[in-house]
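Notes to accompany the following structure.
Here the complex is missing a single protein chain, while all its other protein chains stay put.
After this line comes chain A, so read on.
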Amino acid sequence: MLWETVRLAFRAIIRNKLRSFLTVLGVVIGVAAVIAMVTVGQGSSAQVSANVASLGTNVLVLRPGRQTMGPGPREDAPQFTLRDAEALSDLTVAAAVAPTTTTAATVVFGGANRSTQITGSTAGYLAASNWQLAKGRSFSEAEERGGAAVCIIGETVRQSLFGAGDPVGQAIRVKSVSCTVIGLFSPKGAGSFGQDQDDIVLMPIRAVQKRLEGKDDVERITVALKKSVTAERGTRDIQNLMRDRRRIGIGKDDDFSVTNMAEIASMLTSINSVLTGLLSSVAAVSLLVGGIGIMNIMLVSVTERTREIGIRLAVGATSGQVLTQFLVEAVVLSVLGGVIGIALGLALAYGASQFMTIPFAPQVSVVALAFCFSAFIGVVFGFFPARRAAKLDPIDALRHQ
């Protein structure tokens, strides 16, 4: 009997294709939005986790000026020097130290050019920032000390300057400086903010200071801690050393900040999940609106089909059977909408993942939940119209024009 009712519901839906489609459009959009939001959210969470791994978990970043959150000017504080970096690398907690400065520049090779970020640092940068070499070599000590015009480039830069060619050994022009490519990084992909991490040219820091910028600034110092060292202990040792070197009196605040990259990553993860939750609940509201749309059309349908209901009652349908019929119709409609919405949502999420270069992470549990929820919507919003149909008086219904 129930199967019979489902079959009848399908017939009624097919008989009115356009109206059925418009009826379920709300549910389709709602389900698609929820699925897309959650799937993209999961993908970007996975991406953030991957970034945490790529940062290396035990990395601290020092910047001059007090720790500030959000916008506002950093207070004036003395810059770091390369000697600070040397002192830090003498600490027992430090595994690698990378004093870093960056500048924007256009790089040119042959007819191709690209505006990119030039990073000046030391060989320690590779260890501290978890970079692998795909080809070539890192800086030698002599190149670092002398600020030689050599560089290691990222995959994105290689592609735009060399196409399919081998960059190692070639000379590219950075601003007005001719610079020999000695290495190529393995690609890392997009970073936590969606930035392209492979859009990089790494030069010895002295080369950037002397040849490109003409000043001795060190913007930040990245310290990779030894595996056995906790972030707390590393931070404390670094703070003590730097306070000493910068002659900060007892009771005075630090004029530099030490940031734990793992903390930032976990903060990003939680921001990400809050955002996902927020967007998903907006999507869920649209699902609710979709349900109300179904109720609306079902009510119209009950009115339109009053005479039909009268006929069914006259030939011996009980009000329960009429109720079941309309309820099943609503559920079949909304489940149909749910299935279409799931397909659409997954397609959207796939497209978005490709666009944002994050992993496509569909989840069976979310899909199953969306399916059940759309059936639930059908029951909830189908019940009121169905009950109205079931409560019709057969004589009135038969007389209805």
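Everything below uses one rule, namely that a contact is a pair of C-beta atoms (placed from the backbone, for glycine too) under 8 Å apart; a residue touches a chain by one contact, two chains touch by 3 or more; residues count from 1.
Quick note on the criterion: contacts and distances are computed from a predicted model.
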> What does the UniProt entry say the missing chain is called, choosing from "ABC transporter ATP-binding protein", "Phenylalanine--tRNA ligase beta subunit", "Oxidoreductase" or "Acetolactate synthase small subunit"?
Replying inline: "ABC transporter ATP-binding protein"
>> Which candidate, A:168, A:299 or A:317, sits in contact with the chain we can't see?
In response: A:317
>> Touching the absent chain: which residues on chain A qualify?
In response: 1, 4, 15, 307-308, 310-321, 394-395, 398
